[in-house]
Every structure is written in C-alpha cells, then in structure tokens.
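Only one protein chain is missing; all other protein chains are in place.
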Amino acid sequence: MSGQPKTIGVGLLGTGFMGKCHALAWQQVAATFGTTHPRLELLADVDVEVAKHAAQQFGFSRATDDWHSVVTDPAVDVVSITTPNGLHRPMAEAALKAGKHVWLEKPMSSTLDDAQALVDCAASHPGQVTILGYSFLRSPAFQAARKMVAQGEIGTPVCIRGVYDEDYCANPELPWSWRMTRAQGGLGALGDLGCHLVSQMCALLGPVTEVIGQTHTSITTRQSPDGSKPVENEDVASAMIRFVSGAHGTFSTSRVAHGRKCRLQWELQGTDGTIAFDHENMNELWVCRAGEAGFTRHLSGPDQPDFAAFCPAPGHGFGFNDLKVIEARDLIRAIEGGANAGPDFVEGLEIERIIHAIASSHGHAISL
Amino acid sequence: MSGQPKTIGVGLLGTGFMGKCHALAWQQVAATFGTTHPRLELLADVDVEVAKHAAQQFGFSRATDDWHSVVTDPAVDVVSITTPNGLHRPMAEAALKAGKHVWLEKPMSSTLDDAQALVDCAASHPGQVTILGYSFLRSPAFQAARKMVAQGEIGTPVCIRGVYDEDYCANPELPWSWRMTRAQGGLGALGDLGCHLVSQMCALLGPVTEVIGQTHTSITTRQSPDGSKPVENEDVASAMIRFVSGAHGTFSTSRVAHGRKCRLQWELQGTDGTIAFDHENMNELWVCRAGEAGFTRHLSGPDQPDFAAFCPAPGHGFGFNDLKVIEARDLIRAIEGGANAGPDFVEGLEIERIIHAIASSHGHAISL
Amino acid sequence: MSGQPKTIGVGLLGTGFMGKCHALAWQQVAATFGTTHPRLELLADVDVEVAKHAAQQFGFSRATDDWHSVVTDPAVDVVSITTPNGLHRPMAEAALKAGKHVWLEKPMSSTLDDAQALVDCAASHPGQVTILGYSFLRSPAFQAARKMVAQGEIGTPVCIRGVYDEDYCANPELPWSWRMTRAQGGLGALGDLGCHLVSQMCALLGPVTEVIGQTHTSITTRQSPDGSKPVENEDVASAMIRFVSGAHGTFSTSRVAHGRKCRLQWELQGTDGTIAFDHENMNELWVCRAGEAGFTRHLSGPDQPDFAAFCPAPGHGFGFNDLKVIEARDLIRAIEGGANAGPDFVEGLEIERIIHAIASSHGHAISL
Partner (left out) sequence: MSGQPKTIGVGLLGTGFMGKCHALAWQQVAATFGTTHPRLELLADVDVEVAKHAAQQFGFSRATDDWHSVVTDPAVDVVSITTPNGLHRPMAEAALKAGKHVWLEKPMSSTLDDAQALVDCAASHPGQVTILGYSFLRSPAFQAARKMVAQGEIGTPVCIRGVYDEDYCANPELPWSWRMTRAQGGLGALGDLGCHLVSQMCALLGPVTEVIGQTHTSITTRQSPDGSKPVENEDVASAMIRFVSGAHGTFSTSRVAHGRKCRLQWELQGTDGTIAFDHENMNELWVCRAGEAGFTRHLSGPDQPDFAAFCPAPGHGFGFNDLKVIEARDLIRAIEGGANAGPDFVEGLEIERIIHAIASSHGHAISL
C-alpha cells in the first residue's frame, strides 16, 4: 500500500450487543482521535444472512459464517471477538496463531484453564497486542479517579467498598438459558458483572493478595422448553478483599437486584480524601479531600482524560458507546508501538483468578 | 450508480465543536440505525490546512477553503452547516438554491429578518429537507417525557418551570469576543442556550401565545487586544411564558452561572402527574403520577425511544454525541420521504421569535 | 416572683398543626439554648374539651374556650397565635392592646388592609415584640446561605430562581373548604406557600422593587356537602421579581404539584458563586464558588448557625420542629432587649404586599 496512508484491517466475530458496539467504535476511532483509519474488512456470524445484513449495516466489506476465515484473512490485522464466552479461547488462539492482534470481550473464558491457555498463547506471540473489553475502565470520570489516586490526591488508600448490581435475572419468569450452566456459562454474576468491579478495584488499588468470598443462587430453577432446570451458577456473590498495599475492601455483585441497571458503584477512602463513583451516573465523580466541607460533584468535561476528543463542552454527557471508542484508540496505540493501556491477557487472568477465587471460597480465605 | 446500494452525499461546513459532532454522526448513523449510508464527500474550513487535516481525520474524501464549492458540488446531496451564526443565512440559502438538503445548527441566524429569509427560501424549495440542530430534543429521556405528555399520562399540563444554565462566560477574565456583539453574535445566553429550552418547552406544551421577559448583562465589559470593550448582549434572561393551551411557565437562562455546565432543567406539572428532567443527568427522568408515593427515577434504557439502537442494556449511559446520530437518522428519514421530526426552518423561526421577544420585552407582555 | 429565676408566661391560641409546634418549641427552648424558662400558662381552643385535653398533653396549666381571656391573662407575657388566618387580626390586636408580645403564624392576614392594621397597632405598642412564623428562615442551612451572601462569598447576586411546591390540593377529590374562598382563605398557594419563598428571597436579596405575576386555578370547582362550589383562589402562581439591588428572579408556587411535599427550592447565582437549596433535603446546602470544580454538598452541622445547640455531630439531621425552637429563642431574645431576628409585622407586611401584588398583577408590572 505504498503511497496510501496506513490503515488497519479489522475482522469482527459476533454481531450482537458487543459486536455492534465494536463496529461503532471502529467506525469512529479515527475521526474522534485522529488515529490510523481502520478498514472494516470481514465480519462473521453463525447465520450467514445475519452476517450479510450486519456487514452491510456496519460498513464491513465482506461477510461470512466461517469464523476461521476471518482470523486467517490476509487483509485482517486485528480481530474483535464478541462471541459467547465458550468460544473465546479457540477464536483468540486461532487469531494469535494467524498473527493477528486480538480485542477480546471479557471474561477471557469460562474456566481458568482456558484463560491460562490464552495467556500462554499470547506469550508465545509477543509482537501481537491483546486487549480485553473492560469498557468501564475507560470512562473519563473513572480515569480521572484513577489519576487522582495515582497522584496521591487522597493519600494512602485505606478502604474500598464496591458493588456491581443489575437486575437482568431478577424476574423469576426469565427462562433458563445456557448462561446459567457452569459448563457453558461459567460463573454467573461474577463473570458478567463482578469482573468489571474487580478490574476497577485493581486499577485503583493494585494487586490483590487474598479474598474471602461467598456466593448465593436465589432463583435455583428456571423454566426451559424441556421443563424446569437448575441454575448452576451464582446470582449473588460477596467478598472481603485484601490488597498487597495493605488496603482492604468489601465487594458484592448481583444479577437479581431489582431496580439496579448498571450500578457499578464504589467508594474509596484514603488518608487524605474520599472518592465515590456510580456508573449509573457515569458523568459524575464525587470527591472530598481532607479539610473540605463535603463532597464535590465533578461533572465530566474536557478536564478529564479523553473527554475533549468527543466534545469540548463540560456536562454535556459522555455515553457508554464512547467508552469503546477509547478502548479502540488504546488498542491502536499499542499496535503502533505505544504502551498497552490494558488489561491485556496477563492482567485479565489476574482479574479472573480473583472472581474464581471468590466463587470457590465458601467463606475461607484464598491467597492469590 | 446503478447496481450500487443507494447512498447520500454529504458536505460539511465548519470543523469545530459542531463540525466534528456532525462528522461523527454521519459516520455512525447507518451502522446504528440501518439507514442509507452517507458518503462523506467534501468538507470546508476557512483555513485550507485545517480543512485538509479535518477531512483526513473525519473520513471526508475532499477538502476546500471555499464553502461555495461545497454547496454546489454535484456529489453532495445534503449540507451540514456548523459555522458561526452570521454565516448561516448565506450558506443555507446557497445550499437550498443549489438543490441541497440542509442540516443547520441553531440558532438559524442572529436576526429574525435573516431567519425569516431562510424560511422563505426553504418554502420556495419544498422538495428539500431542512432540519435544525436542536440535539437535546433527541435524547431518549426527553423523547420519553414528550411521549408521556402527548399520551396524557400526566393529564393536562398546568405549569412548567425551566432553566438552561452554563458557566462558560462566568469568569470575568474571559476575553471579549465577537460573540458578545449584537451585530455578529446576535443574542447572548438566549441564542446559545435559551433557544434549546424553548425548543423543549414547545415540544412538550405546544405553541406560545405570550412572553414577558427581562434580560441582564452582569459583566458589562471585557478585555480585548484593543482594550476594554462592551458586552452588547445578555448574560442572563428570564421570562414568564403563556402557552396557547392555557398552561404557563417560568423560563430563565444564564451563561454566567458558576458551577452549571449543561443544566437544561425543567419540571412540568400536570393535573395527573409531574415530570422532571435535567440534562446534566441526561439518563434520568423523574416521574410522579397522581397517587404515587413520590418521584420514580427512570434510567434511560431500551424502553425509551431510540435507545436500543445504541445499546440493549438499560442504565449503561446515553451520551451527547449519540443525540446527533438520532438527528442524522431523522434527517435521512425525512429526505427519503418520511415525516420531518423537526424542528425544520418553520418551527425554528417560531423558537427564535420567542427568544427575540424575550430579549426585547423589557418587562412588557409581547404576543406571539 | 422575687428570688425566683425570671420566667416568661405563655398563652397559646389554637391547638392544631402549628399550635402543637409552638407548644413543643416553648417546651424545649430553655433546655436547648439556655434561655429564660417559659411558663406554659393558658391555652385556648374553640372546643373546650379539645382545649382541656391539649393543655394536659402540652403541659399548659390552664385551658379555655375563650381566647379573649388568654390575651388578657395577667400571667401571660406572650401570646402564640396559630388559628386560621381570618382570626389573626382581632387576636393579635387584642393581645397587643393588652400589653402582650405576639408570635403570629404567617400570613398576617387574608387581606392587606388587615395586615396594615396590624402594623399600625404594633407601631402604637413599640415596647412589645412581634414576630411571624416564617420557620423556614431559621434552618441552619438557610442561615448559612444567608450569611454567605451577606459576607459576599458569592459576590454580587445576579439572579434567583425559586419555587415552593406541595401537592396537598393536587387530588381533585379533595373536598371544598373555606380555605378556597377569598373572603375567609384569602390567597391560595401564594398565602400558604408563596409567602415563605418570598421571605427567603428577601432575606437573601433585600427589598423588591417590582413584580409581574400571573395566577392559575387548575381545579376550579370542588365538592362540598352542599354540592359543587367554586375555588376562588389560585392553585398556582408565577412571577418575575426585580430587587432594589438590581438582581432579578423567577418565582413560582403550586399547591397542586403531584409528588412535591415541601419543595421550597431556589438557586441564587452571584458574580462569584452559586448557592442552591431545597427544603425537602433541608440538611443540604449546595455551593459552588468561582473556580471550583463543581457544587459541594454542605451537610448541616455545628459549623452552621444554631445547629450545635441541638446536636454536636454533623450530618445527624436537623428537623422541622427544631426550626420553631430557634424561632422561640429569637422571640425571647427580642423580648429581653436583643435585636428582632424578624420578620416582625413591618417586614411581614412587605412580604404580603409582594404576594398580593403577584396575585393582582395579571401579567402587568406592579411597583412595590
């Protein structure tokens, strides 16, 4: 492509919630951040008609129902993997082996063994970038919080309390699905939600040294076309967490919390101040430094990281899909030789070891 | 282009805050909503180097410093106009006369005469669509509110109280600019902010019959390189408003409100319920119907209009730039023969007549 | 009573909502603030059995159904008047003429003539204290706000927007009562609620020079045992207000606002900062000074006026009945020669002139 501006060839696996979200991010990242332009090359869905329709809508040049052909396509430089968790390992391994960079939705896999295998595979392809879809880490408010903590603005972190609650399984009439099995779904609330909370806690406080967890399934059976079936993974999980730094915290996550939609919420208390955040109001960060009269509401604006590329006006509102554009920018930067903004597979494994430890703790301390 | 899928050719005038916002919307609208794909053809900026750079970043094929060439370009079907207010009339007139559809940022113009001229011009080109950039009307929460009111869920509207406050001129050290002149800037807070509040009030309550307004300039001079110069337009404006329906309301807007960033906030009280909204938390709508215990927080989600096209998960957060994607969809729909979701130039003139009446009222009632 | 500590003899007229509130305040004021101890001497209610029961419960020594005997009782030094508005004038005049101090619930009267007569009567008894029951002025948060404004912490006030909404008349099934007549009830929402908002606006911004108001009755008839009867006073009233200082504001009050219970809410914007308050969260004051990142939540605590006498611990919660204890302390201070914390009858008349002007404005400016 001499004479042409450099571009990056993109393949996409999956066209659902996250598939569309990746597609939109690929479309906007260059205009938003002035990065190299992605070329939307090839998209796969198990249903070829769905694939064709999605390719047309999302602006991909070609469509297929054979994901193998995506990961080996010569025009593809990077593969977005947004399929169900059970498919993550084979797809990501194949992509790495074919020399592609990988953008993988979280969690890496349903089992720690599979996650470890992905780490090993990535380690044997050191020139290729891996990044995981921990979107919530990218919000300007969260980045601002992380920066404040890193710069010591709240002193030494003492204690964090975090929850991530939704209500997508709160209705007992919701039918049984494979997501509620250990074999195919893996963990329940911990895998869907809890890993996001862990990712934020670790980004703020560093590595974890110990967890003591407990889990609970409040709706133990659900209806399927074949009759009532057991729910095999947890609806709710809680834990105490100790960090290497000496800080500690409480952790809880639920997928059956009536009224909670995206309550990824925490409060971090340090020796010189407190920060509080709730993703349901993702444009607000609440900060109280030592000696101040109370908590101050920081509305997201161009003074927070990455906001200005979207909008120069404070308070106008950053959205969920914008997070993914930042993630795409981070990925492109890493591909082009910049630092990996993470989490890559190595960091992702650390997060997943924590949620699996919580799941298997049954009230006993597990060292990490 | 026989054999090719239909597309729409786009020209863009201006590459600042709103120019980038339009560009991003044009890039996403097809992927988000499955509309006809826009072709980003030609972009103009007064500085040709800026134009070239923006075209490269935003994904436009060509760049120019001659806006006339954009509005007459044969590959361009629709022109996005995001330049300073004083340029709106000549650019929009030229585009209409060249047979283009027009997407114009608000307000239509600095003067009512110019706005009227634009209405007249549009009337003589009835096959061409005009739409104004009243982004805030597009938020799922606002659309949901509007629908509730239209369906009578809060009964007959009785009273509305609204404000739109920002603090972008609150610092007296902010230098003088042409925006603070009547000739070039037109109105002050009313033109920048107040028209948005009027657009929401009218969308909820229908046409206005009378206003009684007052204005105030709290920082009367500002520094320019040529020394201190007068601020000619208002920092603050307030009004009482009467609607044809019999409802009434209070209205206030300020560009010097310390701490307010995008507080487009109102409360509408009806005979059977109350709705409250504040764009600084644009994903929350507060509703209390007759007999209910109190206000309920409705977090934006796929149950609100247009949300699901962006994200199937409630509470994850709609953002400001997403509003413009909806606006682009509304425009394409109208171009392709659907109803105009408005405001078009005719409705825009009604809005501007109201803010100009407030500006010239000096405490006397003005009929509309 | 030589040799005895000084005490103050109290008479109480009325035993309803405000009667009980006064009684509780009289009981606590000495223990709370270390004032002279009140003696609860004599209480009157139109129903002698109610009076006897209330006297026993409230700790008054004697009861009567003859209010005249209270205002002339030699053991009574000060009379609390908490009866319906129509009785305020005769009772307060009689008390003043009998040499008593008067604590009168707001508004002073249903008509301006009666209010003026009370001012005249008070003027001819200059040694006797009058104080009106504008309880909301006494909250530590409001006092703190007033002090901030007086000390110039937000610079020169520019603009205020205020509402006071409740929903006690929102239900159309609520039967007709004398409160809905002009003759006996006087004003509607303005008299019950609006005068409180005016009292706060004037306390913050000083005297008013002009109002332009409008009123609306949204439920025009209500059922009585004698059939449907007209509602003669306003459900909703709005206004623009100009202050002598040059500041201006919007004002609105409703007694039919579904979901609002005690929303006495305002935002005051000055050249150096903004303050916001809502009595429904009466322990929160929101302040943003020029240059600060956003609004800071000041929870009521001992750093705010008068809080520490109730509780040394911040954030524990000040309540409505506590307001009246401060009012009783203010009254006792004035009786014992301190400054009158107001509003006395003279200031009260100013407030009532404003609400009557709003009521009779019909959209025309009225100078005050």
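Every chain is named by a letter (A, B and C) in the order it is written, and numbering of its residues begins at 1.
FYI, contacts are C-beta pairs under 8 Å (C-beta built on N, C-alpha and C of every residue); 3 or more make two chains touch, one makes a residue touch a chain.
In this text, all values refer to a predicted model and were calculated from it rather than measured experimentally.
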Query - Visible chains in contact with the missing one - result: A, B, C
Query - Selected residue (touches chain absent from view) among A:Thr36, A:Thr72, A:Thr250 or A:Asn340 - result: A:Thr250
Query raised in the report: Pick from A:Pro38, A:Gly133, A:Gly273 or A:Gly319: which residue touches the chain that isn't shown?
Result: A:Gly273
Query raised in the report: Given the contact definition stated above, which residue among A:Val158, A:Ala341 or A:Leu368 touches the chain not shown here?
Result: A:Val158
Requested in this report: Over the whole complex, note the residues of subunit A touching the chain we left out.
Outcome: 154, 156, 158-159, 161, 163, 165, 170-172, 210, 212, 214, 216, 218-219, 235-236, 238-240, 242, 246, 248-252, 254, 256-261, 267, 269-274, 288-292, 294-295, 363-365
**Report entry** Missing-partner contacts on subunit C, residue numbers
**Finding:** 5, 17, 20-21, 23-24, 27-28, 30-32, 34, 37, 56-59, 166, 168, 260-263, 279-284, 299, 301, 310-322
**Report entry** For subunit B, the residues touching the chain missing from this view
**Finding:** 287, 292-299, 303
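To be clear about the criterion, only the chains that are shown with their structure count from here on.
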Query raised in the report: Tell me, which chains sit next to both subunit A and subunit B?
Result: C
Query raised in the report: So subunit B and subunit C: same face meeting same face, with over half the numbers shared, or different?
Result: same
**Report entry** subunit A and subunit B, separation of their C-alpha mean positions in angstrom
**Finding:** 34
Requested in this report: Compute the distance, rounded to whole Å, between the mean C-alpha positions of subunit B and subunit C.
Outcome: 43
Report summary line: Among subunit B residues, those touching two or more other chains are 260-261
